[in-house]
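Note sheet for the following structure.
Here the complex is missing one protein chain, while the rest keep their positions.
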Amino acid sequence: MPDVISQNMPFLLQGLVTTLRIAALTAIGGTLLGLAVGVAVQLRLPFVAGLLRVYIEFVRGTPLLVMLFICYFALPALMGLHVTAEQATVLGFVLFIAAYIAEDVRSGLRSIGSGLVRAALATGLTRLQSLRLIIVPLALRRIIPALFNQYVRLLKFTSVASVIGVQEFTGSAMLVNARVFAPVSILIFVALTYLVLCLLLSSVGRVLHAYLAA
Amino acid sequence: MWLPGQGRSRFGFTVNYQFDWEPILESRALILEGLATTILLSLCALALASIIGVIVGTLASSRHKGARLGAAAIVELTRNIPLLIHMYIWYVGLAFLRLPPFLCGVLGLSVYSGAYVAEIVRAGIASVPDGQNKAALATGLTRLQALLLVVYPQALRIVAPSLGNVFSQLIKDSSLASAIAVMELTYQASAIEGQTFRTFEIYITICALYLLLVSAVTLALRLLAGPRDDAPAQELASA
Partner (left out) sequence: MSKPIIVLEDVSKSYGAVPVLRGCSTAVSRGEVVVVCGPSGSGKSTLLQCINGLEPYQSGSILVEGVEVGAKKTDLPRLRTRIGMVFQHFELYPHMTALENVVLAQVHALRRSRKEAEARGRRLLDRVGLASKADTRPGKLSGGQQQRIAIARALALDPQAMLLDEPTSALDPEMITEVLDVLIELADEGMTMMVVTHEMGFARRVADRVIFMDQGEIIEDSPTKTFFSAPVSQRAKLFLSKILSH
């Protein structure tokens, strides 16, 4: 390992921890929000479903960086709030990825035949119970590959947070580079780290999918 | 729309943002310049990504194990590294080449998106029954002719929607080129925001422009792919 890397390791690791924290928080938040939105839209909840469709379409047409700017500059200005760059990042990523996850959830729900729903109802479960105990868990299992795709995207997205000044992994690495100027070794190190993390995350998804396959 | 106005909201914080679209209108030259750069950047990257994608995707469908493994390695290596890092590699890492920012943006975007195109091309080729290729060879076509005249056209129809997704993604991703000083739409928006402080107005404006571009690409691809006459795909779509 080149000296520039090993000498700056503690600083880089700190950035990596921030990256992982943001990725984990946004994966959890995005999944919960995406699940709620996906179910609400698929069940065609009156009034809400229409609004949520607009939200999904808006986000899916917006670049992530612009979403981040909106959450960091525009929303706080609009509401007279102050948010830190990391808070804005988490909010922006959650709002962003949830729109994509909602669409995945919907396709998972669509994959479940009406016969299974009838069978659940026929055993005396209420609609809500059928949804909570059978339909949603089954849909989630079926979309595990898609979900982990989104998580890998999130992990890669975290680098974009450096643009609004969050000192995550990429941001820290570029700071180190600004001080010591060793772009080749630093970028190779950064790229390989993301590569390994992303590959690890996708293989977790594959193992989980194989284990829970149904 | 949002009403300009002042007052205390139910949530307890003060809403005193005054909407003013005048500065946005005054900055239209910059916005249009940025839009033009975004379009040019996207078109160049789209072309290069397609070339990369078709080559790598075809290698991935090869009968030679080495070619398949090589293609898979390229795909995994490029798509598991964040796009921003791709851009930095050309702009910062290879700074000694002194490539202009625009070119760095094109290269970063197309290598990254090329991996996604390759995956789609591979899937598309796999979806064309092997008998088609054999039938083409049996009529005396060369391998390349069979690929170009028989396999690719059929594959394109099947993968057109996925390609549309990747291309729209590419347009949105091009906003990251602002981080390496390419003066595209997002870059100009930041600049205008810095001068006018019309934060909300400017970002909503460029959101609308991106949406417009993405819709245009989706529409263009739908026209290019022609009417979808394959029954299974239609059934899938309506299911």
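Order of writing sets the chain letters: A and B. Residues in each chain are counted from 1.
Here, a residue touches a chain if its C-beta (ideal position, glycine included) is under 8 Å from a C-beta of that chain, and two chains touch if they have at least 3 such contacts.
Just so you know, these numbers come straight off a predicted model, no measurement behind them.
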Chains still shown that are in contact with the chain withheld from the display: A
Hidden-chain contact residue, picked from the options A:M9, A:A36 or A:L121: A:L121
From A:L138, A:V184 or A:L208, residue that would touch the chain that is not displayed: A:L138
Interface with the undisplayed chain - residues on chain A: 113, 115-116, 118-126, 129, 133-134, 137-138, 141, 212-214
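Keep in mind that, in the parts below, only the chains that are shown with their structure count from here on.
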Between chain A and chain B, centroid-to-centroid distance (C-alpha), Å: 19
Chain A-facing residues of chain B, complex: 9, 13-17, 76-77, 80-85, 88-89, 92-93, 95, 168, 172-176, 178-179, 186, 189-190, 193, 197, 199-200, 203-204, 206-207, 210-211, 214-215, 239
Residues of chain A defined as touching chain B within the complex: 58, 61-66, 69-70, 73-74, 77-81, 110, 152, 156-160, 162-163, 170, 174, 177, 183-184, 187-188, 190-191, 194-195, 198-199, 202
